[in-house]
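Every protein chain of the complex appears in place save one, which is left out.
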Amino acid sequence: MTFGSIAQVAASGLHVGCIYALAALSFYVIHSATGILNFVQGECIMVSAVLGVVLLPWMPYPVAMVLSIGATIVLSLLTERLVIRRLEARQADLFIMILSLLGLMIVVRYGTGALFGQEEYMLPGPAGAGVIEIGNSVFLPYQVILIYVVTALTFAAVHVLSKRTWLGRSLRVAAIDPIGATLIGVNLVRVRVVAFGLGGFIAAMVGWLYAPLYAAGYMVGVVPGVKGFIVMVIGGMASPIGSLVGGITLGLVEVATARYFSSLYSDATAFVVLMGVLFLRPEGLIGAKSRA
Amino acid sequence: MPPSGAGSSAGFVGPESALLRRRAAWLGGIAVLLLVPVLVRQPYHITICVNLFITIMLTLSMNFVVGFSGQWSFAHAAFFGAGAYIPAILSTKLGVSPWLGFPIGVACVVGAAMLIGIPIVRLRGYYLAVCTLALGFLTEVFVRQATDITGGGYGIQRIPPLELFGTPLRGAAYYPIALAGVVLTGLLLSNLMRSPLGHAIIATRDNPEAASAAGIDVAGVRLFAFVLAAALAGSAGWIHAFYYLGLDGSILTTDRAFLWMFMVFIGGLGRPAGVVLGTVFLVLAPELLGFFAQNQVLWVGILMLAVALFAPRGFGGLLDAAMLRFRPAGRS
Partner (left out) sequence: MSEPLLSLRNLSKRFSGVVAVDDVGFDVAGGEVCGLIGPNGAGKTTVFNLIAGAIPPSAGTIRFNGRDVTALRSHDIARLGVARSFQRVALFDSMTVEDNVLVAAEDHGRRRLWSAVTHLGGYQSRSRAAVLRARDALELMGAAALAGQRVESLSFGQQRLVGTARALAAGPRLLLLDEPAAGLSAAELDSLRGAIARVRSAGTSILLVEHNVEFVMSVCDRVVAMNFGRKIAEGPADAVRQDPAVIEAYLGTR
């Protein structure tokens, strides 16, 4: 265990953790504003990457990126408009809501598989293919640096948004007391739309950060979706910081496990940690009691 | 929590004639089903039937734990897989008799379910859902990675078949076993739900505080329901393993658990008749409409969404509505 290898593990763990943290954030913004667990977010990550692969041959890189991110946001908004709103109107209970979202997740996933085929493709990253070398053992591809930067910026932006702007405060108030929020003029529907749009945007970005390092295909949303969701629960659903801390922690633990123990079982780490947290501290590592 | 509309809409207390009619219906149904292997010749059709019976066992048991007991269970696929893999491993690697594999497999599943269930029944709402989901994924990952034990992606092949008096039970000869499985499951659950224990399960779902005040051990009843459902899923797994005589990791993916959950919901949560109908439709339709089969999960997902958005009570609800028109005024 040389310093160099530890540093490499740390760097890898950090970038994996950032992906998880951002995925968790996309779940978080929706859950915190509306109480809804939107399972489709994982598939939004996938759709953004797959659309990128599909569009790239036809247009310049930035245009493809913008279009695919935009389409993903539209997907998220459509989820809100067509599914959530309808269920809300019927005062459907949580159970039906969850099953519907699971159903939509399955439809988006396997529908994409049916439409675009089951192969996996490479998506070139926005940062290009260069690598920075530190010492002799730490390799930081530009793409990884981009991940660090985007993560930091996104969390900072969400923090500023929620604390300093009317919109952000509305989101927080709507989370705590929906009825009270309407009394002070907060439009709950608009809050929900914004939350879904924001979640979709974050998920779409994750697609362009994740897929260049791994792959783009119809099953690609499963891992970041599931892990992101788990991180949100582990981190606690009271503040975005929980997602950040939880995500980075999980990323580091996973990569360290893979490197120093066994790469076979590193996937299991997330679930083991989750179950531990659920039994011992259901509010999550950082959170206060959430409104479960 | 699952909707509290799920339950016996006819009430617990019914006249003797209703009981007799029910028994007659059961016997009639079983008699008809017993004739199937006599009338059907193609082995492929036998496979469809066996598969259908296994799936009904799974959806009925899921309907029981989710609808009647009000607990999420995405770990169902894991229990099914365990009930299939454990006897299969025992008989291929250790030469244990397949028949013996059944009680051993079920005992393992029950043990695991109790171990997991005891802390789990404390959890509420979607914490429970998340936990069972995590368990499901964990099992999936374990089966995929522990190639020494489970054969990983390749799975377990060449499982020795069940033998009765020296004759291997393959194909049509296996049919009665699958039929027995589904009939016993249905009978067990049907009787259970009409007993005080079954009433206690529903009461615990509806209002745990009041149930406790009525003398019901709420945590014990929840655990029982969870473990029973796991045992039924494990039994279905055993039946699956010794019919197909080969297993791989795809049988216990969480996508499968979602599929069964969707089937239950499409059939109508809490209405066993609807669930059976829904399962029959969803399993047989791919066979009749070719393209459906390629993307079964996709189409079931689409149907699930459609039902959730437009007909939330599923087939069972439609059935109830239809029967309301045919039932004479007053209690039947």
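In this document, chain identifiers A and B correspond to the written order of the chains, with residue numbering beginning at 1 in each.
Simple rule for what comes next: a residue touches a chain if its C-beta (ideal position, glycine included) is under 8 Å from a C-beta of that chain, and two chains touch if they have at least 3 such contacts.
If you're wondering where the values come from, they're calculated on a predicted model, not measured in any experiment.
Q: Among the chains present, which touch the one that was left out?
A: Across all of the complex, the chain we cannot see touches B.
Q: Among B:Leu52, B:Ala112 or B:Ala203, exactly one should touch the missing chain; which is it?
A: Of the candidates B:Leu52, B:Ala112 or B:Ala203, B:Ala203 is in touch with the missing chain.
Q: Which listed residue (B:Leu39, B:Leu94 or B:Ala213) would be found touching the missing chain in the intact complex?
A: The missing chain is touched by B:Ala213.
Q: Go through chain B and note every residue touching the omitted chain.
A: 4-7, 11-13, 188, 191-192, 194-200, 202-203, 205-207, 209-218, 220, 224, 331
Rule of thumb we're sticking to: only the chains that are shown with their structure count from here on.
Q: Which integer distance in Å separates the CA centroid of chain A from that of chain B?
A: 33
Q: Where on chain A does chain B make contact in their complex?
A: Result: residues 37, 83, 86-87, 90, 92-96, 98-100, 102-107, 110-111, 113-114, 226, 229-230, 233, 264-265, 267-268, 271-272, 274-275, 278-279, 282, 292 of chain A touch chain B.
Q: Within the complex, which stretch of chain B touches chain A?
A: Listed in rising order, the residues are 1-3, 119, 123-127, 129-131, 134-135, 137-138, 141-142, 145-146, 255, 258, 261-262, 265, 269, 294-295, 297-298, 300-302, 304-305, 308-309, 312.
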